[in-house]
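With one protein chain removed, the remaining protein chains of the complex are shown where they sit.
The letters A, B and C name the chains in turn, as written, and every chain counts its residues from 1.
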Amino acid sequence: MTAPETAGTAYGTAHVAARPGARLTAGEVISLAVILLLAAAALVPQLLAPGDPLAISPTEAFQAPSWQHPFGTDESGRDVYTRVVHGAGQSLLIGLAATAIGIGLALVLGTLGAVGGRALDFATTRINEVLFALPGLLLALVFIAIVGPGVTTTTIAVGLSTAPGYARIIRSRILAVRRSGYVEAAVVLGHGPLTILGRHILPNAVAPVFVLATLGVGQAIVWASSLSYLGLGVVPPAAEWGAMLSAGRPYISVAWWLTVFPGLAIVATAASATALGRSLQSRTRQEQS
Amino acid sequence: MLRWVAAKVAGGAFVLWAIATLIFFGLRLIPGDPAQALLGGPGSQASEEALALVRREHGLDLPLAEQYLLAMGRLATGDLGTSYSLRQDVLTLIGEQFWGTLLLTVLSLATAWAIALLLATWATRGSRSGRAVASGLEVVASAVPHFWLASMLILLFSSLLGLLPPVSVEGPSGLVLPVLTLALPLAGFLAQVMRESLADALESPFVLSARARGESETGVRWRHAIRHASLPAISLSGWAFGSLISGAVVVETVFARPGLGRSLLNAVTARDIPMVTGIALVSALAFVLVTIATDAIDRVADPRLRRA
Amino acid sequence: MTAPLLTVDRLSVAFSGVTVVRDVSFEVSPGECLAIVGESGSGKSVTARSLLGLTGGRVSAEGLRLGEHDLLSAGPKQWRSIRGGEVGLVLQDALVSLDPLRPVGREIDDTLRLHTSLSPAERRDRVIEVLESVGMPDAASRALQRAGELSGGLRQRALIASAIAASPHLIIADEPTTALDATVQSQVLRLLAQLRADGTALLLISHDLAVVREVADRIVVMRDGEIVEAGSVGEVLDAPRHEYTRALIRSVPSGVPRGMPLAASADAGSTRNTAPPAPSTGPIVLEARGLSKSFPRRHQAPLLAVDDVSISLRRGSTLGLVGESGSGKTTVARMLLGLVTPDDGTVDLDGARFSDIPERQRRRRRRMLGAIYQDPLSSFDPRHTVQRILRDALDPKEANAPRRLTELLDSVGLPSSVLARRPLHLSGGQRQRVAIARALAPRPEVLVCDEPVSALDVSVQAQVLDLLDELQGEHGLAYLFISHDLGVVQHMSDRIAVMRAGTIVEEGDATTVFTSPQHEYTRQLVASTPRLERNQRS
Partner (left out) sequence: MRRAPRTLTVIGGSALTLSLLAGCAAAAPTSEEPVAGGTLIYATGDAEPSCLDPHVGGNYPQALLATQYIESLVSKNADGDILPWLAESWKESDDGLSWEFTLRDDVSFTDGTPLTADAVAANIAHLKDPQTASSTGYLAVGKIESMTSVDEHTLRIDLSAPDSALLDSFSMPWVGIQSPTALERGQDVNCESPVGTGPFIVEEWTRQQGVRLVRNEDYNSWPGDAAHEGPAWLEAIDWRFIPDAATRYAALQSGEVDVIDNPQPNSLAAATEDGPITAIAAPRPGASNRIELNAGKAPFDDERVREAFIRAAEVNDGIEGLFFGTVARSYSVLSSVEAESLSTPEYFDVDLDAANALLDAAGWTQRDADGYRVKDGQRLVLEFPVSTNQSVPAEQSLFEQIQATTKQAGFQVILEPLDLSSWYGALAAHEYNLVSAPYTKVGPDVLRILYHSDSTVPAPSGYFANLAQLKDPKLDALLTQASETTDATLRAELYEEAQDIVLSGYHVLPLYDQQNHYLHGEDVEGMRALPTVSTPTFFDAWLAR
C-alpha cells in the first residue's frame, strides 16, 4: 500500500528540506538511531534482552511496567520487553522480505512494460490496473486462505499487495528516463539500444526504487501486523509484534502495556523507515534536479 | 471528451472482468469443499444426499470451464448469485452494507484531506522547529497500524474519558472514532505530498507577483498556493480510496460496524465464493469510478491537462 | 528634472551573513527610465526586490525613499499598500508569473480589489480598460482566458496590466522581454516606453544592452553586487569608462563581423585574428532536400511543422537558421540528426543517404554528426562524471587513450581537474564546453547547434562563440547554427536561412540578408532587433 510517487513538482525548484551533503536534520538523526537500534535488536537480541522470550511464569502474569520488567509482563508472565526486542528480527525480516518481493515483482512488471514492445506494455499496464483495483487486503486474504496462515505466507501476501504500487512507479520512471535528453544524446552518438539500456536507462530507473524500498518497509511491517491481528499472520508463540498486539488486545483495560509497547515499536520502526526514505528521496532528487 | 469517457469505461469493464476471473479461479484453489460452505459451513452433519443435491443445484458438479462461463454470464447480467454462508442474495446484502462502508470511506477521505491541509499549511508557515514537528507528525501518522490506533482511541476516548462510544452506534457519535482511525494514517500520506507541493508553489514566480501586488500572506496561500498544493493530492486520492477499503476491514471489525470490509473477512474465512466475488467487484467498481472522478477533478483543477 | 520619486542611498542586502548587494545608490524620477545592467549574480534582481521588501534577506541603507514613504521603517501593513499601489512589478515570463490556473482577468482584478474601493462590477469594467490600455485586442474575452491560452506577447501584456492596474508611480520591470521573440519584444518595449512617457517612473533590469539602449534614459552597471559605472545611455554605451563595461559592450555579437573574436582576451591585442571567413565554397557535407513533417493534434488538423525545406552544409562553413519560436527550426535539426523521420524529403550525409535507412545501418555513420543543445545539463546522465561522459563518447579504439581525453579538454579550454567532477557542479559555460568536447570526441564532420548560447551570460556567450569559431577553423567542421537571436546568428554565419511557420522564406549570404533583406518578414525581423550601434570597435 505504498503511495505512488507524485508527478515531479510543478516548478522543478529544488526541495528546501535537505540540501545534498547538508548536515543531518533532527528528524534524520532520530530515525537513524531507531533503525540502528532495530538492526541491533534484530541481529543480536541477546545483547539488549538476555532473557528468553518464550519463558513463561504464569504466577507473574499481568505485571505493570517496573524496573525488572520495563514493559511489564504478558498474560503468561513472559517479559514483554524481551519479546519486543526478539520480535524486532521477525518483523524486520517480514518488512524487508515483503518489500523485496513487492519490488522484485514490480521490477519485472515495470521493466517488461516499459522496455518491451507496445503489446507487452499494454499487457503489463492492464495487469497492474487490475491488481491496483483490488483492495490490497483482499489479495492478501485470498492468498493466505489458499496457502494457510504463517510467516512466509504473510510475507508473500504483503509483498503481492504492494507490487502494483511499485510497478506503476518503476514503469513511469523508465518512460521518463527514455524520453530524457541524455538518452537522446546517446542515440546521436551512435550507441545501440542495449548499451543505452545498460548504461543509462536501468541505472537511472532503478536508483529511486531503493529509496521507495525504505518507504515500503515501514508500510509492509504495518500491514503484516494487521494480518497477524486478524489472526492470519504469525503462528504463536513466536514473538512478532503484530501477534503480540493481537494477543494483548483483549486485556487492554487491565493490561494496557501489552498493546501500547508492541504498537509503539511498530510505529517507531515504520516512521523511521519512512522518514529516512523521504530524506533519501529529497537528497537524490537534489542530485538530479 | 466523449472519447476520453469511452476509453475509461472500456478500461473499467476490462478491469472488472479480470477481477471476476481472478477471484473465480483464486477461490477455487482454497482447500475445503464449496458444497460444505453452502450447508452452513464445515462440520455440519449434512448427509451425502444433501451435499449432492446442493452440488447439482449450484452447478458445482459441472466441468470447471462450463462453471466459469455460467458464472461470467450471470455476472454480466448483474446477478451476483446467493451468498453461501448468509443464504441471501449477494446484491441485496451488499446493498445493505455498501452505504455504511461508503459513508465511512468518504468521511475518512474528507477528514484526511482536512487534517493534511492543516498539517501542510502549519508545516510551511511555522518556525523552523514548528516545521520539523509538523513533518515529524506526518511521518508518524502514516506509520500507525489501523487496529492499534483504534485500540488507543477507544482506550483514550471511551474507557478513560468516556466521551465517545467504543462501538459504532447510530448517529454521528458512533462515527467519530472509526473515521479518525482511518483518516489519520491517510492524512499522514497526503500531508507529506501536500507539504512539498505547497512549499514549491510558495516559491514560484506567480506567488512573487501576487505578493508584489500587495496580497497578504493568507491571501497568497488560499488564492494561489493551496490549489496548486492539492493537485498531486487529488491524483493520490484515487489510490487512497483503495487503501481505505482495506483499512475498513480492520476498523469495521474492531468497532463492530456493519460494512463490506467486515463481511469480506467473514466471506473469505467461510469460503463464501459469491460473496467474495461480489464485494471484490463492488470495491473494484468503486475504485474505478473514484479514479475516473479524480481524473475529472484533476482536469477541472488543472485546466492545462485538458489540452494534453 | 522634477524631484526624484525613488531615492536609494548606500543600499546593502545580505543573506545569512553573505553580502549580495553593497552600497548601491541611485535615483529615479517620474517619466524617467533607469536601467540596471549586469550579468547573472550581479545582484540587480535583489536590488529591485529590496524596493518591494521581498528579498527575504537583511536590508540596510542610509536612505530608501519612495515618494513620501520611508521604505526602511515600513511595517507589513504599509508595505502591502505600497506594493501594487505605489510600485508595480513585472517579471520575466508571464507563463509562470501569472497563476496558470486562474484567468488573467482575475489577477488584474486582485490588484484593484487590494488598492481601490471599486465595486466588483466597476472592477470588471476597469480590468477591461487596463487590458485595452496595454494594447490587448478583444480584451473582454481575453480576460477570461488563462495565461497558458494566450500567445507570448499577449500574456506579457496581461502581466504588465496586472502591475499597473492601480496606476502605481513606479514600475519595476525585471527582464520583461527576455522570454519573447524579437518582433513581440519590440512591441512590449514600445508599451513600456509609452508608460514612461505618460509620467510613470520605470526601473528596467536587464542583461541585454541592446534592449536597454532602446528604452532607458540612464544606465547603472552592476557587477558582484556593486555599481561599477553609472551615467546617461550615451555616456555609458558610447564612452564606457570602466573596463568591465567595455568588455560587456564588446561581447555583444550583434554587428560584430564574422570571424572577429568577441571575448575580452582578444582585446588584449592578441593577434589571433582568424582569417576572414572562408568563402562558403567547401564541399557539401550534409544535403537535405524537400523535408516536410506534420504532427497530429487533438480535435484539430495536424500541425504542419516543416514544409518542403531544403538546406545544405558545406565543410568549414556555418549555415545560420533563424526564426521565432514555433517556426520549425528544431524539428529540422532533429530530422537532420535522424531523431525524427521526415514525412517526405531526404537527408544525405557525405553523399550517402542518411534519412530513410534502418536505424542499425544509420548508427555506424552517426559518428560523423554531432549535436549541442541550449540546456547541456539535461543532455548529461546525472550520475556520470565528465570523464565518464567523454570516455563513453570516444571511438571504441581510442577509448582508453588518456592522451585523447586531455587533448579534447584543451581543445575546449577546460582544465583536466574538471574530469572528476559532475556537470551539476560546473558553471553554465563550463557545461557547454563539456558538451562541445563530447560532440567532438568521435571526430564529426558536422555539428548541429540548437540555441547553444541563449541561456548564457553575454561574457560567457562570447567565449563559447569564439571557441566554436576556432574549432571550425581547426577541424573544418560544418555548422548548422540555430538561434532566435538575430545578432548572434549574423555574427556566426556565412549563410543565413530565415524560417517562418515551417518554411524558409529567405536564404543568402549573411551580410546581404542583413543589409538588404528581400522578404517582408526578414525586413520586419531585422528592423525589430535592437542593435547596439556602437561606433567603430575600439
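Following the convention adopted for this analysis, a residue touches a chain if its C-beta (ideal position, glycine included) is under 8 Å from a C-beta of that chain, and two chains touch if they have at least 3 such contacts.
For clarity, every value in this text was computed on a predicted model and none was experimentally measured.
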Quiz item: Out of all the chains shown, which come into contact with the hidden one?
Solution: A, B
Quiz prompt | Which of A:V187, A:A247 or A:V260 contacts the chain that the document leaves out | solution = A:A247
Quiz item: Out of B:L75, B:V140 or B:I154, which touches the unshown chain?
Solution: B:I154
Quiz item: So which of A:P45, A:P149, A:G190 or A:G263 would be touching the chain we can't see?
Solution: A:P149
Quiz item: Since one chain has been left out of the picture, which residues of chain B touch it in the full complex?
Solution: 31-32, 36-37, 39-51, 53, 85-88, 93, 96-97, 151, 154, 158-159, 162, 165-167, 169, 253-256, 258-259, 262-263, 266, 269-271
Quiz item: Footprint of the hidden chain on chain A, which residues?
Solution: 54-56, 58-59, 61-62, 75-77, 148-149, 231, 235-237, 247, 249-255
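By our rule, only the chains that are shown with their structure count from here on.
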Quiz prompt | Chain contact topology (line, ring, star, complete or other) | solution = complete
Practice problem: Report the inter-chain centroid distance for chain A and chain C in whole angstrom, where each centroid is the mean of the CA atoms. | Solution: 47
Quiz prompt | chain B and chain C: spacing of chain centres that average the CA atoms, whole Å | solution = 50
Practice problem: Take the average of all CA coordinates in chain A, do the same for chain B, and state the distance between these two points in whole angstrom. | Solution: 20
Quiz item: Residues of chain C touching 2+ other chains?
Solution: 96
Quiz item: Going by the touch rule set out above, which residues of chain B reach two or more other chains?
Solution: 204, 228
Quiz item: Hey, which residues of chain B end up touching chain A in the complex?
Solution: 11, 14-15, 18-19, 22-23, 26-27, 29-31, 132, 135-136, 139-140, 142-148, 151-152, 154-155, 159, 189, 192-193, 196-197, 199-201, 203-204, 228, 231-232, 235-236, 239, 242-243, 245-246, 249-250, 253, 264-265, 268-269, 271, 276, 279-280, 283-284, 287-288
Self-check item: chain C to chain A touching residues, read off their complex
Solution: 96, 337, 339, 363-364, 366-367, 369-371, 373, 375, 378-383, 392-393, 424, 438, 441-442
Quiz prompt | chain B partner contacts - residues on chain A that touch it in the complex | solution = 1, 3-4, 6-7, 9-11, 13, 15-17, 25-27, 126, 129-130, 132-138, 141-142, 145-146, 161, 165, 218-219, 222, 225-226, 229-230, 242, 245, 249, 252-253, 256, 259-260, 263, 266-267, 269-271, 273-275, 278
